[in-house]
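For this depiction, one protein chain was excluded, whereas all remaining protein chains were kept in their positions.
When the chains are written out, they are named A and B in that same order, and each has its own residue count from 1.
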Amino acid sequence: MSTVTLAAISAARRGHALGRTLLIAAAWLAFALLLLLPLYIVLSEALKQGLGTFFTALIEPDALSALKLTLIAVAISVPLNVVFGLAAAWCVSKYEFRGKSLLVTLIDLPFSVSPVIAGLIYVLLFGAQGFFGPWLQDRDIQIIFAVPGIVLATVFVTVPFVARELIPLMQEQGSQEEEAARLLGASGWQMFWHVTLPNIKWGLIYGVVLCTARAMGEFGAVSVVSGHIRGVTNTLPLHVEILYNEYNHVAAFSVASLLLALALCILLLKQWSESRLTRLKSNAAEE
Amino acid sequence: MSIRRFALAALAGLSLSAAVQAQTSLLNVSYDPTRELYQEYNAAFNKHWQAQGHEPVTIQQSHGGSGKQARAVIDGLKADVVTLALAGDIDELNKLGKLIPEDWQKRLPQASTPYTSTIVFLVRKGNPKQIKDWDDLVKPGVEVITPNPKTSGGARWNFLAAWAYAQQKYGSDDKAQAFVEQLYKNVPVLDTGARGSTITFVNNHIGDVLLAWENEAFLALKEQGGDQFEIVAPSLSILAEPPVAVVDKNVDKKGTRELANAYLNYLYSEEGQRIAAKNFYRPRSEKVAAEFAKQFPALKLVTIDKDFGGWKSAQPKFFNDGGVFDQIYQAK
Partner (left out) sequence: MSRRTSPVIPGFGLTLGYTLVYLSLLVLIPLGAMFAHAAQLSWAQFWAIVSAPRVVAALQLSFTTALFAALLNGIVGTLLAWVLVRYRFPGRKIIDAMIDLPFALPTAVAGIALTALYAPAGLVGQWAQALGFKIAYTPLGITLALTFVTLPFVVRTLQPVLEDIPREVEEAAACLGAKPWQVFRYVLVPAVLPAWLTGFALAFARGIGEYGSVIFIAGNMPMKTEILPLLIMVKLDQYDYRGATSIGVLMLVVSFVLLLLINLLQRRIEKR
């Protein structure tokens, strides 16, 4: 079926202005139907009863505590995965070793594991009936249905994001610059701070942005381990669900539009880091 | 090494802060439609508790499908009290989690059920499909909204009410099964919780009739204004008994037994009963029931214990894997 599209594409490629216009129109239509319409719905439902109700929903204590918890989850999971992403990208891109494909696949795994499974595995490990459950209970340590469980689930689903961005970038850049730095007498850390990091800066930011987006918005995995205690273990996406289930349609969409606004900010950041990245690449190519 | 120490310290800190909080907080793990009830009740209880010379307490709420909530408590959600949709779910806290004694239902009056409800029909204004009784639900072209009995407590009461009607009218289990099978063929959406079904019916305009807790139906009328929906009482329904219990293992650990007991006992007080009635639950107190008599239509009701032999026999027969509910879905 995409054969049809591609055929159309190559026809247009030969200078048919009409085909070109049609393709652009089709792209706009697809974009509007698939992406703009859901955006519009969120905003219009949120503002149905005016700005007053909209803001009341946002400054309500439960919404604020959900926001706080979401930020905590982001603040812990993103740095952890940045360090991991750097380490993983380093060993995958700078060295050859057996089992590398397997390692890369394992790094990617959380990306395609169903979020429900991501939650389930922590219940199996840390739940009262789970492997470590009795041990934890004796020591009065609460992991699932508390903040640590939510953070763990968030870290799990965001493991691959930074590594996935850095691995191809660092593979492309090769190791000559680092080798030169070493030969000139730089220590390992000096080489990393002054040579590697500046080179991968924009890719790293891009990865961080994607990681933040996912950490902020995770629903399925967090839902399994949250316990849904209002004001205590609810993240923003869970709070949206709760409001939606409380006849509070407008408030649900108000909080949803807060998340949407955050998502749009993230897209802006992403666009900015991406454009820096491509500029960097084209500069490198010109040299 | 230092990371591990840091992690341990962080964990200890978090659990410590939880322990400090626990002295003045109480977690009530409840099912879906009680959100509004406990919002009001918690405020009233707090006043009552402070009037008795105690420090104010923070009462935390968690809501969801009844089975899901019981499972969370079994998996370690530190509930002080559970207020679930049916006794069968609280039984699991004893069976699977050893969190409460087997005779938990005898510890509070009225089999630990401070309020009751029943199952009624919510239809669209003017009752365009002329739905008057259970028989109208199996007619072709009628769309019935009810949640999944596997995950929702309310849905199990719905199922049993339909079953009881068909069994009494047509006289055998086989015919009752054929009847409910026909009924579930008319169900276009099967949500996981009672509240999800109400949202589907009320906000998303799916279906002709919602099988609902009476309190949930009244609440929908109140939230949406009476001009969109009507309540229809069927000729026979079931006495829905949502019980409450203190979770012994958790309150002993947290030292909240006194508070938890007081919290549940106050549900039986006149004020507690009145709040329940105001939120459309049928009160147990005869005095309060008389005050609200106009609100609740008199219905012929079967009960889970007399007509189904209690949840201990109804749950495996109808809802466990391979039970009647699975059979009617796999027959299709």
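Everything below uses one rule, namely that a contact is a pair of C-beta atoms (placed from the backbone, for glycine too) under 8 Å apart; a residue touches a chain by one contact, two chains touch by 3 or more.
Given the structure is predicted, the values throughout are model-derived calculations rather than measurements.
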Among A:Phe145, A:Trp202 or A:Phe253, the residue in touch with the chain that has been omitted: A:Phe253
Residue among A:Thr53, A:Gln137 or A:Ser175 that touches the chain left out of view: A:Ser175
From B:Thr192, B:Ser237 or B:Asn250, residue that would touch the chain that is not displayed: B:Thr192
Interface with the unshown chain - residue positions in subunit B: 65, 67-68, 71, 74, 92, 96, 148, 150-151, 187-192, 204-206, 320-321, 326, 329-330, 332
Residues from subunit A at the interface with the omitted partner, ascending: 1-7, 9-11, 13-14, 20, 23-24, 26-28, 30-31, 34-39, 41-42, 45, 83-84, 86-88, 90-91, 94-99, 101, 103-117, 120-125, 129-131, 152, 155-156, 159, 175, 178-179, 182-183, 188, 191-192, 210, 213-214, 216-220, 223-224, 236-238, 240-241, 244, 252-253, 256, 259-260, 263-264, 266-268, 270-271
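Keep this in mind: only the chains that are shown with their structure count from here on.
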Centre-of-Cα separation between subunit B and subunit A, whole angstrom: 37
Residues of subunit B defined as touching subunit A within the complex: 11-12, 14-15, 18-19, 27, 32, 35, 60-64, 72, 74-78, 96-97, 193, 195-196, 199, 202-203, 219-220, 223-224, 253
Footprint of subunit B on subunit A - complex, ascending: 123, 126-130, 133, 137, 140-148, 227-232, 242, 244-247, 249
